[in-house]
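Starting off with a structure, shown below.
A single protein chain has been omitted; all remaining protein chains appear in their positions.
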Amino acid sequence: MIQPAADIPVWAAIAVAFFLLVGSGLALIGAIGFLRLPTFYERIHAPTLGTSWGIGGVMLASMIFFTVSSGRLVFHEILIGIFVTVTTPITFMLLARAALHRDRAEGNGNVPDKQNKSQVATDVLVGSGSRDV
Amino acid sequence: MSAIILFTAVSIAQLMLAAAMAIASVRMFRGPRAQDRIIGLDTLYINAMLLLVTFGIGTGQVIYFESALVIGMLGFVATVALAKFLMRGEVIE
Partner (left out) sequence: MLPYPLLTLSLILMWLLLNGFTPGHLVLGILVAVFASWAMASLRPDRPRFAKWYLLPKLFGIVLYDIVKSNIAVALIILKIGRRSHNPGFLTVELDIENHVAVAVLAVVLTSTPGSAWLEYDSNDRTVLLHVLDLDNEAQWRDMIKNRYEKLLMEIFA
């Protein structure tokens, strides 16, 4: 299984192993925090460990490995890194807004109210649609 | 020497990522509300993407990179659609 890797020098193997373990360790810690933190708004912080340096570590490891083993510069993994870094905040913002909206519509939890009165009124009118999902 | 280091590191990393996927799916099944389940799904596919990249390092094949890219893009669209559904109750207005 590991046949093509045999010809890379030891320093590169150590670097690859280091970044790989840091990245996957951060992803695991993020998942553990995601399971153990008590409220939704705290849980939203945990997976960003995996999506910031979790992804970064694994991508760096992959870039070093393929660059050294193939003898030419390989850095297309950076596309995944850029893509995930740009898209994860969007999904989290949308989810957090949806969660805020639902919590406000149901009046549970201690979420801060909107300052703007007119928007609250429309939210109460619109927000009764998606309750018991 | 370097083969042993790489093999050990890749195996440990795969175990940790598999554990992360298991934990994310626990939250996905248990999650008290729909938004918890959606973030669980999001974490699940990001860890699956990382697992595919480590498979690529383990086997030395570039093909895993492309499947990881596809998982990332599809997962993003899925999560955005689900979040939009939670917000409005429909995906396409």
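Letters A and B mark the chains as written, and numbering starts fresh at 1 in each.
Rule of thumb we're sticking to: contacts are C-beta pairs under 8 Å (C-beta built on N, C-alpha and C of every residue); 3 or more make two chains touch, one makes a residue touch a chain.
Everything numeric in this text was worked out from a predicted model, so none of it was measured.
Asks: In the full assembly, spell out which visible chains the left-out chain is touching.
Replies: A
Asks: State which residues belonging to chain A touch the missing partner chain.
Replies: On the side of chain A, residues 26, 29-30, 32-33, 36-37, 39, 41-42, 44-46, 48-49, 51-53, 75-76, 78-79, 85-86, 88-89, 92-93, 96-97, 100, 111-112, 114-116 touch the unshown chain.
Everything below uses one rule, namely that only the chains that are shown with their structure count from here on.
Asks: Quick check: how many Å separate the C-alpha centres of chain A and chain B?
Replies: 9
Asks: Which chain B residues qualify as touching chain A in the complex?
Replies: Residues 1-3, 5-10, 12-14, 16-17, 19-21, 23-24, 26-27, 33-36, 38-40, 42-43, 46-47, 49-50, 53-54, 56-60, 62, 65, 68-69, 72-73, 76, 79-80, 83-89 of chain B touch chain A in their complex.
Asks: Where on chain A is chain B touching in the complex?
Replies: 1-6, 8-10, 12-14, 16-18, 20-21, 23-25, 27-28, 30-32, 34-35, 40, 43-44, 47, 50-51, 54-55, 58-59, 61-62, 65-66, 69, 76-77, 79-80, 83-84, 87-88, 90-92, 94-95, 97-99, 101-102, 126, 129-130, 133
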